[in-house]
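The structure under discussion appears below in the form of structure tokens.
All protein chains but one are shown at their positions in the complex.
Entry: chain A
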Amino acid sequence: MSDRLDELERRIDELRAGVRRAMRARDGSAARALRAELRTAEKAWDSLVSGEKPAGKTQGPRLVTVREQVHQALELLGAPAQARLVVAVSGAFLAGTIRSSQLTSLRRDEERSFRSSPFGRPYYLCAALTDRLSPARGYLTVSTWPVERRVVGPLSPRVDFLTCAIRIAEHAAGRRSPDGDRLLSRMARNIPGAGDEVPPDPARVAEAARRELAVHAGRDAGDRAELAGRADTQLDDVARLFGATTLTTVPRSVMAMGGGR
């Protein structure tokens, strides 16, 4: 075994020198490849020295796709939500394994899929629409929701927050978990009258959120109906799901063509 260790140590030294050389030569890709190799070698050394068999992936195969996990979280929330909240809910209640970084390209992938074969999937994860019918930054929605629920008027961020809080409180009442309580108490802090006890009382949080929601609901519903009407009449299928293209989202190649003429 010690022969094998010696050999690994030599290999690690070589790789380290290689990384240093690559860095000096500013060869980023070579340095990255060498670093990956170095990490593997170091891991092998670690497991060998502690007498373990080199373990494969610690995580089991992911049974539910990122897309499906996001969908489940959004269905639980029942309102447009930002990636942070989706990840938190998925982790707290749905045993989810998604990270925020996995959501960055999600909407774009969905749009590409929809464009290549429209309505080919039972649902799409799509954008919320702003008052200019462009995609709202950072919000995720589900294509099966009515357009009223997917548009964002001035009051909608607050209304959606309160709606999410109610849904989370209702869900948390059924199955308490430390992560769920933490998420709920973070939301409760920002709702007047929801109390600040730890762990939070889900019924009280839901009650307080409903009370504030009643203040905004009427005005917000009016804004949403107006926006949804506009979206229905002005937008085609793709834009209704993924938002109307604003000038900055026009691909560079198209801009260059226009500018060149």
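Keep in mind that, in the parts below, a residue touches a chain if its C-beta (ideal position, glycine included) is under 8 Å from a C-beta of that chain, and two chains touch if they have at least 3 such contacts; residues count from 1.
The rule is simple: contacts and distances are computed from a predicted model.
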Identity of the absent chain, which is to be given by its UniProt protein name, from "BNR/Asp-box repeat protein", "Fumarate reductase iron-sulfur subunit", "Secreted protein" or "L-arabinose transport system permease protein AraQ": "Secreted protein"
The listed residue (A:R11, A:R182 or A:H216) that touches the chain absent from the view is A:H216
Given the full complex, what residues of chain A touch the hidden partner chain? 81-82, 84-85, 130, 132, 134, 136-137, 154-158, 160-161, 164, 187, 189-190, 192, 212, 215-216, 219, 246-249
